[in-house]
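Pasting a structure here, questions to come.
With one protein chain held back, the other chains of the complex are shown just where they sit.
Letters A, B and C mark the chains in the order given here, with residues in each chain numbered from 1 onward.
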């Protein structure tokens, strides 16, 4: 899903960067000074892991590639703002170390994967948490991750579609192509995210206490009190 | 074995990170340019290419990355292999363009029922897209190959990226290796006591894969906690706010900016 | 039938980074032997062990284990007759609980479930780690991890047991019981190969010693000979044990002829010495 340079029109580049920069500023303000001993290694590790996961990508029709995004796991485990920063780091590293995803397309890539792909799953899980009070959590994690992937793909398709004539195809081709391809990845993403959240809840609930999405779960609260 | 293939990807990816460092240590033109200037020029070249509608100009522009690569002692092969993939996909996805663009027919093939016509306009649109993508990818690749990770972090610092973000960058880079090694260990361990491979995929084997993934994850996390302790005990601090100085602009940098602009200007005027 | 269980012939190996770990090593290990690999850090012991277990394949030369080349396709199956303990316990353990890890090997071999259970219970108590049974292996102390990784190999009851630095990080009581267990197994016919820096345990760990240094074979011989061969030990960057040191001194003073290598022999020697001394002087 990393859009390379040379695929997007100047207008789209400017618009996506504008939106992204606003989010960067907000996210940074929210995270600053709140990272503690437990959060830093977790954030570093998840960033590294999904950076690696994104390298395992497979070409698909529609001009880009498909791979695990990791936005859902980052958003849910770290909280959406820290997750957004994490994903930004991943995408910048992808661009500057591997040339995966372009410089001019960075704004668009962050918008798709680091904002839509992170906030959507986080909000789905958060909203459900309020409603069902912690039951069936992992199902909602799965749904959130799936929705995040597909929506991110649709956004990418839209950006490409609006980039005619720099890009070849219009909305009617780009959007369905991206959405269909990523619904497959979305299922895998959902399973992987559920496994990760599940194992942390079971074995290290204490590290989830900084996640704005999961900190209200009873298990997390208990672990938090225990370590204090 | 999907796990093995993806592992190889991981290791190769990590290896190429090291490779990046290698080329950036050579003493060539691009390596000696201020990283910020390089970034600005790369951005300029990529953006400019988006406004060039003509195939011949685009083709001419492709000479620039090649010349720069030679001047920077970056082997042409390294550049070409690293820039092959994305333009190739660009070409594949725009193949249909050859046929669906209306215009003067250039080629005609008859497969009984099908009648495929390639148009001149189609070829042009196809080539413009692919060549432009190659130019963009090549420009970015040169930037990457001539800038090591350390220089990259310095550059971020000089454009006022908050230091906590920079620390996270370096932490991520470290943890990338930490997690690769941890994954390797788990896989070696499994391999050493697996005598009979079962290739069937069923609920049981999926459950096993899930458990393995979970173990790898929690183990890697706990390793990274301990590595973090080690880093901390030897001075790592996320909130460390030591401002790194912006590398000064020198005559050489300005000369480089000037010459690239002139070359571009000439190309556009022509 | 040939009784060499492992044949290493002119083996060379280098790691991907270009490090030349082995530069032509040849030796044989016979069925039922207890052999130790000795050598300074980085001399190639662990590399040799991985090669013997078929987890790496030689660049040149060849290794045959149980009369089958380690490069052959059926070697993976053959490996079930061979148990290996890595130097780093993190290379050995990969599941979510100690018991699962110990039972992984036997289960993979399709040993019937009751026997698996019986074997694992037996090995847990033998190594003294029953209390760790349900703990995740990556959350143990280093020595506990090492013990669990020993258990994962011992539970397989292999014909050939290859252990990389088995006594490092073990407390002394566990070390003693490990040595006893290995000797028991050896008496029952298991061939045991260990790599070690633990010269104090050497007399009990091995009958024969193979000394490597810088990827080449420096020498081999019976344990007691090697332990007294101060020239060989010196070249290999090793030291004699403190008992040997003590008695070597007595030997240079002409008080004794041959040097004992274990505490027990030492005691005997000393008592003898005192007696003769007393006798002679009276």
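Definition applied: a residue touches a chain if its C-beta (ideal position, glycine included) is under 8 Å from a C-beta of that chain, and two chains touch if they have at least 3 such contacts.
It should be emphasised that the depicted structure is a prediction, and the values quoted were computed from it without experimental measurement.
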item	value
Residue of C:29, C:243 or C:259 touching the missing chain in the full complex	C:243
Residues belonging to chain A that touch the chain removed from view	37, 203-204, 206, 223, 227
Sites on chain C contacted by the missing partner chain, in the whole complex	15, 17, 19, 39-42, 45-46, 87-88, 90, 135-136, 139-144, 146-147, 165, 168-176, 197, 199-200, 237-239, 241-243, 245-246, 249-250, 255, 263, 266-267, 270, 273-274, 277-278, 281-282
For chain B, residues in touch with the removed chain	18, 21, 174, 177-178, 181, 223, 226-227, 229-237
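Rule of thumb we're sticking to: only the chains that are shown with their structure count from here on.
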item	value
Most contacted chain pair (by C-beta pair count)	A-B
Farthest chain (mean CA position) relative to chain A	C
Where chain B and chain C are represented by their mean Cα positions, the distance between them in whole Å	47
Averaged-CA centre spacing for the pair chain B and chain A, given as whole angstrom	20
For chain C, residues contacting two or more additional chains	136
Touching two or more other chains - residue numbers and ranges from chain B	214, 218
